[in-house]
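Just one protein chain is left out here, and the rest sit where they should.
To keep things simple, chains are lettered A, B and C as they appear, and every chain counts its residues starting from 1.
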Amino acid sequence: MHSFSVTIEPRFYETDALGHINNASIAAWLEIVRMKFIASLCTDGSYEAQHWILASLQIDFVAETFFGDDVIGRVAEVQVGNTSLSVLCQMHQCGKLTVKAKAVLVFMDDKTRAPVRVPEFLRKQLNANS
Amino acid sequence: MHSFSVTIEPRFYETDALGHINNASIAAWLEIVRMKFIASLCTDGSYEAQHWILASLQIDFVAETFFGDDVIGRVAEVQVGNTSLSVLCQMHQCGKLTVKAKAVLVFMDDKTRAPVRVPEFLRKQLNANS
Amino acid sequence: MHSFSVTIEPRFYETDALGHINNASIAAWLEIVRMKFIASLCTDGSYEAQHWILASLQIDFVAETFFGDDVIGRVAEVQVGNTSLSVLCQMHQCGKLTVKAKAVLVFMDDKTRAPVRVPEFLRKQLNANS
Partner (left out) sequence: MHSFSVTIEPRFYETDALGHINNASIAAWLEIVRMKFIASLCTDGSYEAQHWILASLQIDFVAETFFGDDVIGRVAEVQVGNTSLSVLCQMHQCGKLTVKAKAVLVFMDDKTRAPVRVPEFLRKQLNANS
């Protein structure tokens, strides 16, 4: 897959009293990476946020993240299921791995709100990137 | 006005690296107080969130707020305008005044999205409370 | 284990444009449940937040959570390792299971910032609760 990455500049209010970025802010940052990654596949603006439901999220907090240096959030791998995508993401700060995460997104029919097969258009995009 | 107050228990992730509750969390807490106050007036569930637009917010950070002790958010006064309410709120922690705030809310017609006169029903409720 | 639960009242700003509570807010709520659970074990105020590092977090978003009804966050099970606790949490809204989560917390020495064995005091508390 082509490397997809997003630069996130930590915000002061995302720190907590332990002096580092709070875990909930990192969960939030992962949404930024996922959504920009999905948007990068759907260059015509189709298949936007309302099509994807977050089914599960696994986060390993490998090292602390701090205010003051940019974080690079990278999509390391995507596994395509029938109605879902598993998006593996890594975050680095100052070259150090800080976060590994896996999000499972389910593709929903816009009207029925039921899971449907990930469309061929997206499968091709993901394969073209691999 | 009858005293209207809400108890808010500070959350750890609402602190920042300075060791106190971040100012943006306090702005967020003020929304809780306002919305519960409005809901207390509209006991039939009418006039909910989508009817009120926050036009302005003034916050005086009188003293720091900390994690570990409850905060009491109190509506100290309400001024009723033609299409707006000015809601004055105070927050105390351990008996100490920490925040004074004034929010101006504009009442919107649900369909036209234009400001309309605050309904008599609410005016009566507010007068009954004064 | 004795049932440990926390009631969380969803806040309007925790919703997102899809009309439900955003996943990052749920990650944040899980911190509330974990920290209050830990505090309930340490009735003398010892072993506070700075002793516990969140190593990993797994969240299954079983059903959507909405603004307007309380959420019950319950600690369903705790697995005690050598230097860690695995805290299994469930959230319900209106009697419906919405979230299942597992957090792994590592117990840190206050001074060396290295993992150390979960103290006997806490092991006894956890066994007493089982």
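Basically, contacts are C-beta pairs under 8 Å (C-beta built on N, C-alpha and C of every residue); 3 or more make two chains touch, one makes a residue touch a chain.
All of these numbers come straight from a predicted model, not from anything done at the bench.
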Q | Residue of A:Met35, A:Leu88 or A:Leu126 touching the missing chain in the full complex | A | A:Met35
Q. Of the residues listed, B:Ala39, B:Leu57, B:Ala76 or B:Val116, which one is in contact with the missing chain?
A. B:Leu57
Q) Out of C:Ala24, C:Val75 or C:Ala103, which is the one that touches the chain we can't see? A) C:Ala24
(Q) Applying the definition given at the start, please give the residues of chain A touching the unseen chain. (A) 11-13, 28, 31-32, 35, 49
**Q.** Residues in chain C touching the chain absent from view
**A.** 12-13, 15-17, 19-20, 22-25, 67
Q: Determine and list the chain B residues touching the chain excluded from the picture.
A: 17-18, 22-25, 27-28, 31, 49-50, 53-61
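Just so it is clear, only the chains that are shown with their structure count from here on.
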Q) Highest contact-pair count belongs to which two chains? A) A-C
Q. Same or different: do the copies chain A and chain C touch each other through matching residue numbers, with over half of them shared?
A. same
Q.
For the two copies chain B and chain C, what rotation in degrees overlays their C-alpha atoms? Round to the nearest 5.
A. 180
Q.
Suppose every chain is reduced to the average of its Cα atoms; which one is closest to the average of all protein Cα atoms?
A. C
**Q.** Between chain B and chain C, centroid-to-centroid distance (C-alpha), Å
**A.** 29
(Q) Can you work out the whole-Å distance between the CA centroids of chain A and chain C? (A) 23
Q: Identify all positions of chain C at which a residue touches two or more other chains, and write them in rising order.
A: 28, 31, 49
